[in-house]
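Rather than the whole complex, this shows some of its chains in their spots.
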Amino acid sequence: MRLTVKQLAKAYGYLWALRHFDLTLSPGEFVALLGPNGAGKTTLLKLLAGLTPPTAGVIELDGRPLTGTAIAERGQIGLLAPAEHLYDQLTAVENLRFFTALYDKDSSASALDSALLQVGLSTRARDYVGNLSAGMKCRLSIAKWQLLDPGLLLLDEPYGVLDGSGIDLLENFLKAHCARGHIVIMASHHVARALKLCDRALILHQGRLQFDQRKQTPWPAFEHAFGDFLPRSGP
Amino acid sequence: MERSTKTVKRRKGMLGVLALVAVVAGLCWSLLVAPPDAYQGEVQRIMYLHLPSILTAYLSYFLVFIGSGMYLWKRDNKDDLLAHAAAELGVLFTALTIIEGSIWGKPTWGVWWTWDARLTLTAILLLIYAGYLMLRSSIEDEQRAASAAAILGILGFLDIPLIHMSVYWWRTLHQPPSILRPDKAPWENVHPAMLTALTISFVGFLLLYFYLLSLRYRVGEMRQEIKALRLERGV
Amino acid sequence: MTLLRQAYLLLRKDLLLEWRRRDSLLTMFFFGTLLLFVFHFAFDMPPDKVVELAPALLWLAFLFTGTLGLAQLFQAERDNHCLDALLLSPLDRGALFLAKSAFNLILMLLVESVVIPLFWILFNLGSWNLLPQLFLVTLLGTLGFCVLGTITAAITLRARARELLLPLVLFPLMIPVILATIRCMEMVLRTGSFGDAIAWLRLLIGFDVIFLTIGVLIFDWVIES
């Protein structure tokens, strides 16, 4: 799976949420997408997921342009937005069954149960998703994408509602996902964790790509580029 | 505690037996003792069910009103249970009245239904309280459902006189009263045996009604007890 | 006093939202007109019969338009849990009731003040001189509709099949208003004056008064629910 983005741009009204954005990702890369509030992270992820049409530019998966009608390609793209994209009125397991079937993946009871067990929701398998807590929904989304196994996984601020063990879960999942040659792009304000996981960091600011480097330790260039956005009050 | 529940059970049983006896007696009286109607013949015997059932329905709706009011005031679930049970029974008995009436109407009027004021009113009552039950069932949170339903229980009951008035005026003020008006029934020369039959079956219906009410109410109580127990055990 | 102040604040907010993007108003207006046509097609009436059916058609059009309007009434409060924001605030529930009913009333009256004359033209009914009386009847009917409608909209707020449940609960309770307004209009149109229509008018007024008071009294519980 190889992702190529050329001159991507998105304007909302009079405002460029994203502009002149180029990017090429090769299999197995883990990209941390950083930037202050309003930088354009969510916009970028939505564009890559094909949920909003770009104002300009092209997105290519393995050389094939990603258009509204490219059904097959879509199966390759996943967007993990915590506590969204789940049916409140279906139980946890029913949600997983529906989506796995929709993606034509293994939707056997055993597969679903083990996925739920992994994210620690096996006792809640038969509860309506609408009745789960914020973090539980996020865990369920993790299980969902674990089963759907997309070639390109996009995450928008996944840390927000997860507790400690949840974070472990997520990070192990993401590491394993990259290890299988899939691409992961994670937008987050949790810089320390993002840097620890990623092997490449992007910094967006006011819709422009300010910084794009593979990870190295120590990383003065990053410190310099990002410094302004770090909280004074320390980590 | 044990004994008190036992005595309650016993009382309820006796009530049931009484109801059974009274209903049977009423039936015998109305079918065997009471003379056939001068004009309508045997069909008219339906009245011995018809009138009692609608009057019990009226009583039921009054209980809904009381229960709703009490619930909003005291916030005691028992009142809500009462209102709910009464509403269901009210709908049941109203439906019965309509069915009996239709069965009666076919031979006497030659039609199952006519837009006589009183018939219409009955149907509207049915619709109002059907709406009441729908509203209950379609609100997730029990407490919210209870108070929403209580509001409707009050509004609905207060509205009945207005509806009654308007529907009757609609029929009288507007077009000449049709010959089909039920109250045109030969009330004057009522045979005493008819009256006794009517009274007996009315008493029977009352007893039956309260028996059913107590059962339905008990069901509601049991639901709560089950919930309480499962909460205690912590499922 | 605070009651009125808060009601004013809420009403101003709703009017502002409405003014921004005249969705509801315009769509309600067009929809009302559209309904006239739909009815016209449905039972194709000879011109002479229209006069008899006129009140029914008009009022049904208002009823359905209004109901769809009610489905919108709490929309702004529903997104982002803004209703919770209001419940959290030191807001007198009665104020919410007054504001919403008033807002609904304003919308409906605006729509009606356009649709009625339009109706007169479309179905070229002569008697223009009767419009004032008819407007009065409509006003009373609409008031009753808005008051009762606001309450029902509030109790069905968190229900599941809301759009369906709202009219299901509302219409049976509305029957006195429906009958009164339509019959009243008919008589006025036929006789050219309130005569025995007075009885219906009284019923209407009584209805409005009763439910307005009930509304202010019980809206605390209504909205908590």
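The letters A, B and C name the chains in turn, as written, and every chain counts its residues from 1.
We take it that a contact is a pair of C-beta atoms (placed from the backbone, for glycine too) under 8 Å apart; a residue touches a chain by one contact, two chains touch by 3 or more.
Source: prediction; values computed, not measured.
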Fill in: Chain copy counts across the complete structure file, not just the copies drawn
A x2, B x1, C x2
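The rule is simple: only the chains that are shown with their structure count from here on.
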Worksheet, complete the sentence: CA centroids of subunit A and subunit C: separation to the nearest Å works out as 47
Item to complete: Among the residues of subunit C, pick out those that touch two or more other chains and give their numbers.
Response: none
Practice prompt. Scan subunit B for residues touching two or more other chains and write them down.
Written response: none
Worksheet, complete the sentence: The answer for subunit C against subunit B in the complex is residues 148, 151, 155-156, 158-161, 165, 168-169, 172-173, 175-176, 179-180, 183, 196, 199-200, 203, 206-207, 210-211, 214, 218, 221-222, 224-225
Worksheet item: Which residues, counting only subunit B, touch subunit C once they are in their complex?
Response: 72, 124, 127-128, 131-132, 134-135, 138-141, 143-148, 150-152, 154-156, 158-159, 162-163, 165-167, 169-170, 173-174
